[in-house]
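Note that this complex is displayed minus one protein chain, with the remaining chains in position.
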Amino acid sequence: MTITSHDNVPTTVLDGAVKDYSRDKVYVLTAIFLAVLTIIEVFTYAAPDFPVWADELLIPVLMILMAVKFFTIIYVFMHLKFDKPILTRIFYMGLVLAVLVYIAMLSTFRIWFDGQHG
Amino acid sequence: MAETLTSRPTLAEADAHQAHAHIDADTNTGISNTKLGMWLFLASECLLFGGLITTYLLYKRPLEGPTPDEIFDIPFTSTSSFVLLMSSLTMVLAVSAIERGEHQRMRVWIGATAALGATFIAGQIYEFTVFVREGLGFTTSRFSSAFYTLTGFHGIHVTIGIIMLVSLVLLSLRGKIPEHKAETVEIVGLYWHFVDVVWVVIFAVVYLIPS
Amino acid sequence: MALTEDRPLALPSGDTDDGYTPTGVFTRPTAETGVRSWFTTVDHKKIGIMYGAAAIFFLIIGGVEALLIRMQLWAPRGSLLSANLYNQVYTMHGTTMVFLVVMPIGAAFANYLIPLQIGARDVAFPRINAFSFWAFLFGGLFLNTSWIMGGGADGGWFMYAPNSGVIFSPTHGIDFWNLGLIITGIASLTGAVNLIVTVLNMRAPGMTLMRMPIFTWMALVSQFLLLFAIPVLTSAQILLMLDRGFDANFFNVQKGANPLLWEHLFWIFGHPEVYLMILPAFGLVSEILPTFARKPIFGYPFIVFSGIAIGFMGWGVWAHHMFVSGIGPISVTAFSLTTMFIAVPTGVKILNWTATMWGGKLRFSSPMLFSIGLVTMFTIGGLSGVMHSVAPMDSQQTDTYFIVAHFHYVLFGGAFFGFMGAFYFYWPKAFGYMLNESLGKANFWLMLLGFNLTFAPMHVLGLQGMSRRIYTYDAGYGFEFWNKVATIGAFTLASSVALFVFNIFYSKSKAKNLPPVGPDPWDSRTIEWMVPSPTPVYNFDPIPTVTRVDDFWYRKYGETKDGKLVRIASTAEVAQQRTDGKGIHLPSPSYWPIVLAFGLPIVGYGLIFSLWLALIGGIIVVGGIYGWVMEPPDDPDAAHDDHGSDAHASDGGDAAVTDSKDAVKEVETVG
Amino acid sequence: MQRLPKIVRILAVISFTAVVVLFAALIVNSFQNSGKPLTSLAPQGPSAESIQQLLVPVTSIAAIVFVLVLGAIVFITWKFRERTDSDPEEFPSQVHGKTTLEIGWTILPALILAGIAVGTVMTIINLNREEPNSLNVQVAGQQWWWEYKYDLNNDGNFDGPEDVTTATEMVIPAGKPVQVTTTSHDVIHSFWIPGLNGKKDAVPGLRSPLKLQADEPGVFRGQCTEFCGLSHANMRMLVRAVSSSEYDAWVKNQLKDHGADPTDPVAAEGKKVWLSLCAQCHVIDGINDLKMKETPPPLVAGVAPNLTHLMTRGTFAGSIFNLYEPVASDGEALPMSDVAAAGDPGAALTGGKVDTASVNRVTLEAWLRNAPALKPMYPQGGRGMPNLNLTEEQIDQLVAFLETLN
Partner (left out) sequence: MLSSRMFTTAFRFFAGLAVFSLIAAFAVGLTSETQSLMNRVLGPLTLGWKGGVGNHFAYTIFLGLAVAAAALAGLLIAFRDADPDAEAQIVHMESVPLTRAPSGVNYLPALGALAFVLMLIGLATESGGLTMAAIAVMVVVAFTWTVRTWAERATGDDHTNAELYHRFIDPFRVPVISILVIGLVAIGLSRVLLSVSKIGSVWVFGLVALAFFLIAVLLALKPSSARWVTTAVVVIGAIAIVAAGIAGAVIGEREIEHHGSETHSSEGAVGLHPGDPVEIQGGTSA
């Protein structure tokens, strides 16, 4: 963390730019992108035999789609992309910690091997 | 590491100057306290939802009663996922509007966000009612408890979000959200998007991955 | 935010008719002194003091519970407590000591010291700060009211399922435990957000992160631990609440529940929890040792980074509490190894403290004695920790008194010794008088003796087979002698605590005849010692500019090239004078934090006894939140400029857009 | 106030000496393990021995580290203390750190720990190695006693007709490995025989392995170590290791049932009482074992101790009372016996005659009179044995009947 106390940064980076709708366009496009991804997700259910996600690949595909959606929302809608990096770091601390810790915990339940846990 | 002998009585003068000479950024990080606070809160919410999602994953195969595959109505849940996703769009447009100082437009977008959120909740009430009718009570099996707790908890988050949104509209109508408080909208927005992001995870992990 | 205000606002000057607020209870309260001011204060110093006072109150409760335990175990087949009562007493003892004593004392120091050490006027969200305190206090009281409402919790402080279910514990004790800790959890979480934001955002000019005093660093790390650990416990407690109150199946084995789920969730919280209890004490000792050794802390960056490392590694070791729970040899091995290596960063700290003393000019005032006590006693506890981390050995030791010995050595010998030292160290700063030194030293030696008499025998008791959490033991197992020693020790310990309490009052009565303590009685190093004692409400006037670690020390002293120290200014020259504080804007007191916090235990009682009561509590909470949000951002009396916008805003719409530009920074939305 | 500093100095000396003496006494005491039936420092089986082999070096390392740290601190505080005659403006040299040194004492503990880690991993592997030809026993905890099921024909099922179910005491052949599986019928308990191995939690719904082996015949005590509610303190276990021939005889006797009516008329009366009251919870093979499968007892755990061969046990009720008392010289047994020395069933263990003279009737009768008064239990919640309000006559009859259950 390199936070120096005297960065001359305005409170909100998004300030100013009065009557600037260009960002709105980005938002709409992002939403469309997200919608498309969601449609693909739904297709994994509607057409389970589609070669891309048949059998073992289903879960990886879903996880990737989920991750892309997840990060798109936090980066664009939640402005992490435009904001100070410290926010990203703080959020990642929680996120990564949660993912690691809970995966480790599920592993001790041997949940990844079918039918063994319980 | 020794430092050369420094004479520092001038420091007191430097201090005295500092207090009046203004610091341009309000804060050391350049981020307002409330926004930083909200992000910290959201980071900690990851562990809260993580715990509930983990519990669900552990318990998703019930010993008795309906199983997830039997019970889920994917077309319906997909629609409600869309609804929540689009509410994120309207939310971000509201933030963008207030940053430009367009109060009326901001209220419209926030109103739309709240309405879509309420629609999502309606969908959840519907879904829960149907599941209960189909024989999946809260106490039926380990799966049912875990499922209702996780999604219900998310639903409570959405509800709190809607309350905040409607309150924003009402306050804005009373002129309590002037430009310099535009950040309040952004912060409520952060919360809203986070709730959406949690649903993205729930939708994939709970609904789409077959058990 | 309101603190970095560019609009100069006066402190309410004392000459107007004090205490008269024309608009009644719906304005912000103004009292700065007197009993009432404590209920509405948002001053981090007052809140810190209240945290400390409440913690000492709970210490006496928890201590009396400990004495009951020891009296029951004085001889085989003790008959002072019934089995049922004993189980409640030890559960509440553990819970009280952990959640209502050690954590709040950490919070007390963090609250009092962080703003002072980083050169801020208050914390980032003063009202949330007050709320955190009240929620903690009400949560703690709520928890303890279980004693008069059907008995305390009886499942042990980690409340393993399914023994915590309604079938096995049909009284409401566990409900009180569960809801009470959810409430204190809310307090800790909001407190953590608050203090982290404070440290990150509100440092004085020049106070970079690597110039922060070590206590602030350690407190920051422990607040991060809280931030991430509390929600894990909360999620587990939600499951327990749903199980107990609403027949869910999370811990219902008939329906295929796995009792290890609770164990995992609890310890994922629980282990970070034990480190967040010790780290503030580590930080305090790192302030005290250099002061009394009269040389800088040895290896500042190593101390800081080992603290951060402890914070991180603390997340990967939780299952060492579950070595024998049946998690399987691979998990056992993995967690055994991760646990062991946590000794490395901790060892760095111990050795760096030792090196700090090396070559110093050691003055053995009471704070120093307690700090040395921590270094040695914690090492014993830490080493027995390493012995547990060796999983096969732990399979013999777990759930015996050997464990009890370990955690009292780290918690009492570590955290509590550190806090005692810090009480002696910071007492003059907070209250303007010194605690008596002779009594202080007597206090130390008595405590050291009592502590070791109480807990050292438990090592041997444990290894020789005494199980923990037993209300009775039989003759013939060889437990009699050391139990008697431990009981004697516990009473010695109690007398040392009593001596401390006595010292407080004794010194206060003597202080009137003594000259006032200056800002810097110990010739210390960090900038909190620049301000007059007791600390004025506004903390600093003016805010200092910081140029290096131990800034205050180097205002007094300079170093030659070969590391020789030379005095360059007298303390009086560089310390700040008490000013009238005019022109400094401070956050106004508020009623809402206490109102909001008051609603929480009512919701708690409601969930236990009647949902209608919960509704009433809920209305108080919601009304509290909205009252809070809509509260005039500042006390109108304290404002110089016109708050006109409020008056004509009622027709709604964009009218308020006309707000004058200079009001822009007057934001205090939630703080 | 004037004299206080002196008092303080005396206090300091007393405290310091007392602590040193205390530590010395503790160290000495930890080597004295005779007469301490629960000690974990006197291993009597291979598993416990391999733990001991780890304990000795690890504890020594810990002790050395402590002595070094403490020694350094005592030395430093002595050497560098501020002298009364020193110049107040004289300051020690201001060392801010020494990176090499610090890296050194980061790496050194890491190396020591790496050594400990190797030993740890090896021991874990060793403790988990499966022994061929071991005896399989399922140990189930419930509030507040233990149930043992022997899978004698090694078919993986503990409830077959060739298998044995018993309670409270576990009988094993000395020198032979026993593969224990722990589980529970209600809450979490922990099975611990310190002389033979470390503990293993008994978790409901879970089955966890634990290896036991006794080198020599003998009686090994244990104590439930996971808090399990009201009478956790009164939940002990007892392992009786016997020679293999004695073990075979014990098994043979255990496989017999007690369907036949007792010859003694008092005992026959007792059997009637037993059938009307006790049979709703307890099983005696050959009398109500089949019926019990249909109507399980009104207990949360779903089982009460199997009484078929009650008199083959030396203790009862979670091993906290002696069932056989070494006959006291004045003929009077204490109601609360000194259970550290476990009662001995003598010949009854293998089905021989019950030595009625040495049966601890006082406690057994007290138990039947009002069990919850002897051992805190919660019968109204289905946990523990209730007070059945028996008459003295019924009690006598019942005891006579129970005494036939060899």
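Just so it is clear, A, B, C and D label the chains in written order, and each chain counts residues from 1 on its own.
By definition in this document, contacts are C-beta pairs under 8 Å (C-beta built on N, C-alpha and C of every residue); 3 or more make two chains touch, one makes a residue touch a chain.
As the structure is a computational prediction, the values presented were derived from the model and not from experiment.
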Margin query: Touching the hidden chain in the complete assembly: which of C:Leu220, C:Val253, C:Val390 or C:Val485 does that?
Written below: C:Val253
Next item on the list: Tell me which residue among D:Ala110, D:Ala249 or D:Leu388 touches the hidden chain in the full complex.
Entry: D:Leu388
Next item on the list: Extract the touching residues of subunit C with respect to the undisplayed chain.
Entry: 19-26, 29-31, 36, 165-167, 247, 252-257, 622-623, 625-627, 630, 636, 642-644, 646-650, 653
Next item on the list: Tell me where the left-out chain touches subunit B, residue by residue.
Entry: 62-66, 70-71, 73, 75-76, 79-80, 82-83, 86, 90, 93, 97, 102, 104-105, 107-109, 111-112, 114-119, 121-123, 125-126, 129-130, 133-136, 140, 159, 162-167, 170-171, 174
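The criterion applied here is as follows: only the chains that are shown with their structure count from here on.
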Next item on the list: List the centre-to-centre spacing of subunit C and subunit D in whole Å, with centres computed as mean CA coordinates.
Entry: 38
Notebook entry, point to check: Per the centroid of Cα atoms for each chain, what is the distance between subunit B and subunit C, given in Å?
Noted result: 29
Notebook entry, point to check: Counting only residues that touch at least 2 other chains, which ones in subunit A make the list?
Noted result: 3-6, 86, 93-94, 97-98, 101, 105, 109, 117-118
Notebook entry, point to check: Listing for subunit C: what residues touch at least two other chains?
Noted result: 200, 203, 205, 227-228, 232, 256-258, 260, 559, 562-563
Next item on the list: Mind listing the subunit C positions that touch subunit B in their complex?
Entry: 1, 4, 6, 124-125, 189, 192-194, 196-197, 200-203, 205, 227-232, 234-236, 238-239, 242, 246-250, 252, 255-258, 261, 265, 541-545, 547-548, 554-555, 558-563, 566, 568-569, 573-574, 626, 629-630, 645, 649-657, 659, 663-665, 667, 669-671
Check: Along subunit A, where are the residues that touch subunit C in the complex?
Finding: 1, 3-6, 86, 93-94, 97-98, 100-101, 104-105, 107-110, 117-118
Item checked: subunit A residues within the subunit B interface of the complex -> 3-12, 14-15, 17-21, 23-24, 27-28, 30-31, 34-35, 38, 41-42, 44-45, 58-59, 62-63, 65-66, 69-70, 73-74, 76-79, 83-84, 86-87, 90-91, 93-95, 97-99, 101-102, 105-106, 109, 111, 117-118
